[in-house]
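Working notes, structure below.
Here the complex is missing one protein chain, while the rest keep their positions.
For chain A:
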Amino acid sequence: MLKNFSGKGEQTVLESISYTSDYEFSNGCRAPPWRQIHGEICYVLVKPHDVETLCVTCSAEGVFLNGGKTDNEGEINYERKGEIYKDLVTFLKEKSAKFSENMSKQEKRFSDEKEKKEPTNEPPEKEEAAPVQKALTGSGKRTLEKNQINFGKSQMTKRLEPSLSWKATVRFKEYRSLLRDPQEEKHRRRPERSGPPVKPGRAQLVRKSNEKIEEIISESSSESEEGEEPLDRQEANADLPSEYWQIQKLVKYLKGGNQTATVIALCSMKDFNLAQETCQLAIRDVGGLEVLINLLDTDEVKCKIGSLKILKEISHNPQIRRNIVDLGGLPVMVNTLDSPHKSLKCLAAETIANVAKFRRARQAVRRYGGITKLVALLDCGKSSAEPAQSSLYDARDVEVARCGALALWSCSKSYTNKEAIRKAGGIPLLARLLKTSHENMLIPVVGTLQECASEENYRAAIKAERIIENLVKNLNSENEQLQEHCAMAIYQCAEDKETRDLVRLHGGLKRLASLLDNTDNKERLAAVTGAIWKCSISKENVTKFREYKAIETLVGLLTDQPEEVLVNVVGALGECCQDYENRVLVRKCGGIPPLVNLLVGVNQALLVNVTKAVGACAVEPESMMIIDRLDGVRLLWSLLKNPHPEVKASAAWALCPCIQNTKDAGEMVRSFVGGLELVVNLLKSDNKEVLASVCAAITNIANDQENLAVITDRGVVPLLSKLANTNNDKLRRHLAEAISRCCMWGRNRVAFGEYKAVAPLVHYLKSDDPNVHRATAQALYQLSEDADNCVTIHENGAVKLLLDMVGSTDQDLQEAAAGCISNIRRLALATEKARYT
C-alpha cells in the first residue's frame, strides 16, 4: 500500500517505502518481541530520490537510522546508527534534500487549496503516520474504511493490552500518548464534516503534522484511498461506522420509495446485524424509526410486515424501546393486532412484547386497548369447536396465541395490567392454553401466570380454573425454562394453604424434590427452591419432603449457590426446622455451620431467612451448642444493628431460643460489649415487629438477675411503659411478658406505675387473643404487688375481667388472675383494717 504513495516522478517526495517484514504481531507491532522490549515498533525501508535506501527503525522514542538489512539472511542490524528524530518526516528532511524540498512544495500547494492533486500530498503524511498507526492498530486498520475509525480505536485499545503486559512499564506512558491519538483525531475531524470547504482546515492540519504525530494519523487514516471523488463525502464523516451510511441510504428509500422500493429496502435493512447497537442506533439517528412506525399506518401489508420485523429486532435495545414509545409506536402496533393477517398479528404482538418492558410502555398498551386485544389473541381455538382437540389447532393459530401470551407476559409486570388481563377474561384462556402441549407457548403462558400470581385475585382464579394441576404437570416437562416458570408460579401461588395442598395432591412435591438434583441452571434452581420453600409452610408437605430426602439435598445447597437460591433454600430449611425430626436431620447433615456462616451476609431477604432458620435450630439444645461454638449468637446479636427492620426483628426472634437454650446464658449475654444497651435502645423503634421481637428478647434476657439490673439501669422501664398504648396483639403479648419479667428487680414495679404503664395494660384484658390475656394477667399479678398499682388496676375495672379469667382452662392464666385479685383484695382488707383501727 505504501508504494502507492511514493510514486516515481520528480514531484513526489520518495521513490519507495516499505516495511521490512510482512508479519505483524497481535499488538500491531512488526518488530520481533525481543526488540519490542526496547520500544521498537517496526522497520521501514525508505528510498528517497537523492539518497540510498535507508533502513529506519521506528520506536516509541522516535525514528532513527539502523544498521540496515544484512543481505544474506534478510536480518536487520538493529544497532542505532544515527540520531533519534521525533518522526519520520523530520528524519527524512534531514537525510534527503529532495524530500525536504518536495515536502515544502506540498505544503505550499495545500495552502493554495489545490484540491484535486491530493495523491502527491499523501506521501509525507503517509510515510510517517503509517508505521506508527499500524504499529498500533495492526493489519485490521489497513483494510478499514475511512469511516470506521471508531472501530479502529476500540480494536487498538484491545490489541495493545496483551503487549503491555510484557513490556516494561516505562513504555506504558508512551503508548498511552499514542493511544490517545484517535480520540484527538476524532475531535479534530468533527469540524471538517461540512464537505469541500474543509480544505483549508486540512492544509492547516498537515502543516501542523510536522510537529505532531497524532494529527498525521488522522489524515492518513482518512485518506488511505486517496483521490477518488465519491469518497470525499464519506471522508468528511470519518468517525461513523460504514453501517450508518448504508442504513441512511436505505431509510432514504423507505421515505421516498413506493411499496416495491420500500420492501426491498426493508429486506435489505433486515440483513444488517440488528442485534448490534451500532445498527439499532443508526436506524434511529437517521430518522428510520419514524418511517418504520409510519409504515404501520399504511395499508400495505408487506411494508407493515417488513417494518415490524425490523422493529421487533431493534426493540431489544432499551433506548430504542423508549424512542418507539415516544414516537407513538404503540397505538399503531396495538391497532395492527386487529389485522386479519396472522403473521402481522404475531409480529405486532412480539414487538409489543419487546417494547413493553418498562412502565410507561405498559401503560400505553393498556390505554390504547391493547390488553383486550392481546387477550383476544389467546383465543386461538375459537374456530375449532372443541378445545380438547388441541392437536388440531392450526399451527399458525398457535403461533398467534403464543405471541399474544408473550406480549401479555411483558405487560403483566404492572399491577393495573394484571387487573386488565383478568377483567378481559384472560385467566380462563390462559388456563385453556395451559392444557395444550406446545412447549413454546406454555412458557409465556406460565410466565404470565407467574407474574400475575402475585395478586390475591389471581391466586383465587388460578385455584378456581384448576391451573395448579397443569402447572404441576408441566413441571414434568423436559424444558428447563418451562420447569422454571412453573416452579416460579407455584412459588407465587403457594402463599395460599389450599394451593399448597393442591400441589401435594397432584404429586408436585416429588417432582420439585427431584428437580433439586440438577443445580447447573441457577434460575431454575432458584424457582424450584422457592416453590419448595413456600410449599413447606404446610406441615404435611414438610413430611413429604422429608420422605423424598429433600432436606438433605437442601442442606447440600447451602454452599456455593447464588443468593437467589440461598434465600429460598434457607427459607425452606427454616420452615422444615419447625419440626423436631428435621432439626435433628439438619444438624446431622452438617447444616448448622453453613447456616451460621450465612449470618455474615448483606442480602436482606437472605438474612431474614437465615436468622429464622438459625432460630429454629436453636430450639434444640444440641444444635444450640454448635451455634454457640461457631459464635452464632454474637453474629445474631450484631444483626440487631442491621438497617433493615425485618432483619432486626428476625434476629431478635432468633435470639430468644438461643438465650433459653444456652447454659450460662446470662454470662454469654453480658460478654457482648454494649449488647444490652443496644437491645434496650431498639425499644425506640417504630416498627411493631421489631418492638415485639425485642420485647421477647428482653423477656429472655431478664431471666438473669444481673442482666435485668443492667437493662434497668439502661432505662428499660420507661421505654416499655411508653409502648403500653398499643392495639397490636403480638406486641401486647410480648410487652406484657417483658413487663412482668422486669418487675422482678428493685423498685421496677413502682416505676411501671409511675410511668403509667398499668392502666393501658388492664385494657389488654379485653383483647381477643388468649395469649395476650395470659401475659397480661401475669404482668398485672406482678404489678399488683405494689399498692398504688393495685389501686390503678382496680380503678380501671380489672377485677371483673380478671374474675372471668379465673374460670379459664389455661392454668397459668387462672393462677395469675387469681393472684392479682388476691393482691387487690388483700390491699382492700388492709385499708379497711387501717381505717377501723
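Going forward, a contact is a pair of C-beta atoms (placed from the backbone, for glycine too) under 8 Å apart; a residue touches a chain by one contact, two chains touch by 3 or more; residues count from 1.
As a working rule, contacts and distances are computed from a predicted model.
For the omitted chain of this complex, the UniProt record lists the protein as "Calaxin-like isoform X1", which is one of "RNA polymerase I-specific transcription initiation factor RRN3", "AP-2 complex subunit alpha", "Ribosomal protein L20" or "Calaxin-like isoform X1". When the missing chain is restored to the complex, the residue among A:Q259, A:N335 or A:N771 that touches it is A:Q259.
When the omitted chain is restored, the residue from A:L250, A:V647 or A:A738 that touches it is A:L250. Within the full complex, the residue among A:S268, A:N335, A:S638 or A:Q660 touching the omitted chain is A:S268.
One chain of the complex is left out; on chain A, the residues touching it are 249-250, 252-253, 256-261, 263-268, 270-271, 301-302, 305-306, 341.
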